[in-house]
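Heads up, one of the protein chains got dropped from this complex, but the rest are sitting where they should.
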Amino acid sequence: MTAPHTAITPELVREHGLNEAEYARIQELLGRDPNIVELGIFSVMWSEHCSYKSTRFHLKKLPTSAPWVIQGPGENAGIIDVGDGDVCVFKMESHNHPSFIAPFQGAATGVGGIMRDVFTMGARPVASLNALRFGEPSHPKTKHLVSGVVEGIGSYGNCMGVPTVGGEVNFHSTYNGNNLVNAMCVGMAKADKIFYSAARGSGNPVVYVGSKTGRDGIHGATMASAEFNEDSEEKRPTVQVGDPFTEKLLLEACLELMATDAIIAIQDMGAAGLTSSSAEMADKGDSGIEIDLDKVPQRETNLTAYEMMLSESQERMLAVLKPGREAEAERIFKKWELDFSVIGFTTDTHRLVVKHKGEIVADMPVTALSDAAPLYERPYITRAPASGTPEFDATRPVMTSLLKLLGTPDLCSKRWVWEQYDYTVMGDSVQQPGGDAAVVRIHGTQKGLAMSTDVTPRYCKADPREGAKQAVAESYRNITAVGATPLALTDCLNFSNPEKPEAMGEIVNGIEGMGEACRALDYPIVSGNCSLYNETQGEGILPTPTVGGVGLLKNIARMATIAFKRDNDAILVIGETKGHLGQSVYLREIEGKEEGACPPVDLKLEKKHGKFVRGLIEAGKLDTVHDVSDGGLLVAVAEMALASGIGAVLRTNYDPADFIPTMFGEDQGRYLVALPEKKADAVITAAAKAGIYVRHLGFTGAVSEMGEPVLQGVGLPAVGLETLRSAHENWLPSYMNN
Amino acid sequence: MKARVFVTLKNGVLDPQGKAIGHALNNLGFGSVGEVRQGKLIELALTGSDEAKARADLKEMCEKLLANTVIEKYEIEITA
Amino acid sequence: MKARVFVTLKNGVLDPQGKAIGHALNNLGFGSVGEVRQGKLIELALTGSDEAKARADLKEMCEKLLANTVIEKYEIEITA
Partner (left out) sequence: MKAAVVVFPASNCDRDAAVALEQITGHKPQMVWHADSEVPEVDLIVLPGGFSYGDYLRCGAMAGQSHVMRAVKEKAEQGVRVLGICNGFQVLTETHMLPGVLMRNAALKFVCKPVGLTVTETQSVFTRHYKAGQRVEFPVAHGEGNYVADTETLDRLEGEGRVVFKYAPGENPNGSERDIAGILNDKRNVLGLMPHPERVCDPLLGGTDGKAMFESLLEALS
């Protein structure tokens, strides 16, 4: 046994990402020097990824509770009550770095990891979403990354038989060296069949199930570990390969075991594998755990204790069973042809003890890994938000700009992406990709879950606080637009280097802004994840605090969609259009400027407008709704027309000075709705009564002399929908295929 | 000239396909089968007759496109 | 014993994947690349030392599972 006797040098400590003060603290906590296995364990448990040392302090500012929240952050996933004994379990996680190095496998294992987080709580995954950011299309790596990431997400989700129903894809040069892959999974469980990770009690068997352990993804200490293992590089892949087939078996086996009452606690092995799962389970259970590595199913020969504790092999779980139930559990896992092994037991020592080949190779207090982990209130600077109202050329023809916008990388149709995902499997996808939120029917009921992932990074760059508020507000709007009540959020906070005060300022302001919006909208955060250090050669990504929202649709028969339904419907805009062009897509794509203040978010109005629109949908008075976001009013109208094949004529008051801002400004809090003209008056009256700004923008059903559906208006020469459609649909496939 | 390129997963990298194939062969009664690994075989026709140049080119093709060297290794064979 | 099995598409069967690889290599500037075909390489560890028996077994494995002989052909190589 060589590993535990490797001398701990200052270099080794550094290579494990620990600074001097942190190392001194480890020595103090242990009352001695750690051995190499213990150093490895501290290194991963105290990493930013596991300990949230830069963000923990600020994350406390997020609201995490509501009467319908059953489990907030701190477990594998958040849980909300959706009524009738059903709960919804969901979380989002990043797999940014692996997806940059190996796009297919990195993205695939990202999906696999987040699914385990959800089914470990007893839920069957029912939907997947994702939020993707890539570098500029012209960057030589971008196409390859898009292709691999999308294929990876599809291959894993499709094989699992979980529909991938929504997401977003954007491009920006700051992601050239740091693409973002945020994957969200939503599952359903019964309220009386939820499983947690607290390993309570002493003397209970700890079992390992799933795939065997190999040398996958042992991070950080490549050079250091080379010192105690000759065949270093080739044996030490930093990226894991996903095995969705095994995961599907693991899902079914876990759900089968969960139907019994044999489980005390269960947790997936994610980042830092065996180490974090055992330490966290003991910590939450206020117990200790002793494990014997000789009992761990191994894929390779001569795995060291260090390697086994740090391996990130996929498709594995750790569970604590009630004593005497091992055989029953083993039968289930054998049926599904999975590994099963009792590798240890819980103790009352509050220590994590690891044995290997008859020796104790690690022995430390559990709290040293959790509560005692470093916590930093890093210095930060709040940059003055970008301000001002940018200049623009008021003479540009609006329809030409619309055509151009619809064919830009950010606004074009993402059909090429979602058609690679099986979004119809499981037979409950009642609203498929292409709308404001995806809706999945709660199996066997008339209720639906509405889901959406959102953030507008350019706003967050201009003003981290307002931008983060906007992300939450847009999520609220997307969920509302289908008729659902927004219930809770998961998040994925992608930022750059927290050790730089400016970047830390983006983090702090982002979290605070997000918290403010969540509070105002009764839309708490129940789970999430932080991904920091997203920078290359000193340049950070745009701050990208992605949120994944879930809402409840009481009656799927009264769901709204973005497609126009009939000719001669009145098109109304709820919410005032002031013409805010700062940080708009129009400004960037047409004027070539990324400047000005981002649109302010009025949370009171968001809530008021949302309630108004939702009320109309729920009352069966409205079936056609689209929120107004990127690209502004005219882009939103075009999207509604394209989704239906029905044209529109707009009653535009053509005043050159504010025509462009009116058509393309990105003022917040707005919805476009369409309904039969004779019902429109009542809505206008009701809005006026509620003090809500509403404007009658036009009518559906315009056709050219040839009978082709068109979009037109005063100052808007008629353009055929097919012309708009080809601009909208062609960019992505032609980019990817050339 | 004709060349064959073999792209396989590095040792230690999980090979789910190979694992499943091995399992299936055992189930079919081929008890002698131990570990199975699956890789790619790429056959290329090349113009030119300079073998050294072809090898250098193929190496570059592997590094750039045919293999993801984070998890895969490759082998080049000139066959004719 | 170790064996390698090469499974490739029969001549005349269209190989869009190979074609796509060829195309991508040409685009990367490898003008010397002509036709490309992609197949599978399956490496197996076998117990026993009777090479003839191993070959016979491998042939059966190919016929039964490793190749779909409607469109694929196979080649067996005992390497060690």
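By letter and in written order, the chains are A, B and C; residue numbering begins at 1 in each of them.
Following the convention adopted for this analysis, contacts are C-beta pairs under 8 Å (C-beta built on N, C-alpha and C of every residue); 3 or more make two chains touch, one makes a residue touch a chain.
Quick caveat, the model's predicted, so the values are computed rather than measured.
Participant: Using the touch definition from the top, which of A:336, A:495, A:523 or A:612 touches the missing chain?
Facilitator: Considering the complete complex, A:336 is the one touching the chain left out.
Participant: Have a look at A:59, A:107, A:145 or A:249 and name the one touching the chain we're not showing.
Facilitator: Checking each option in A:59, A:107, A:145 or A:249, the one touching the absent chain turns out to be A:249.
Participant: Pick out which of A:372, A:556, A:603 or A:727 touches the chain that's been left out of the picture.
Facilitator: A:556
Participant: Could you please point out the subunit C residues that touch the chain left off the display?
Facilitator: Those residues of subunit C that touch the unshown chain are 13-14, 16-17, 20, 40, 64-66, 68, 70-71.
Participant: Which residues does subunit A use to touch the chain missing from this display?
Facilitator: Counting only subunit A, the missing chain is touched by 151, 154-155, 158-161, 243-246, 248-249, 336-337, 418-430, 432, 441, 556-557.
Participant: Of the residues in subunit B, which ones touch the absent chain?
Facilitator: 16-17, 20-21, 24, 27-28, 38
The definition used in the following text is that only the chains that are shown with their structure count from here on.
Participant: Can you work out the whole-Å distance between the CA centroids of subunit B and subunit C?
Facilitator: Spacing between the chain centres: roughly 10 Å.
Participant: What is the distance, in whole Å, between the centres of subunit A and subunit C, each centre taken as the mean of its C-alpha atoms?
Facilitator: Result: the chain centres lie 40 Å from each other.
Participant: What part of subunit B is in contact with subunit A in the complex they form?
Facilitator: Touching subunit A from subunit B are residues 9-16, 19-20, 23, 68, 70-71, 73.
Participant: Within their complex, state which residues of subunit A touch subunit B.
Facilitator: The touching residues are 101-102, 104-105, 211, 214-216, 231, 234-243, 245-246, 299-300, 313-314, 337.
Participant: Sort out for me which residues of subunit C touch subunit B in the complex.
Facilitator: That would be residues 6-8, 18, 21-22, 24-25, 28, 30, 32-48, 54, 57, 60-61, 64-66 of subunit C.
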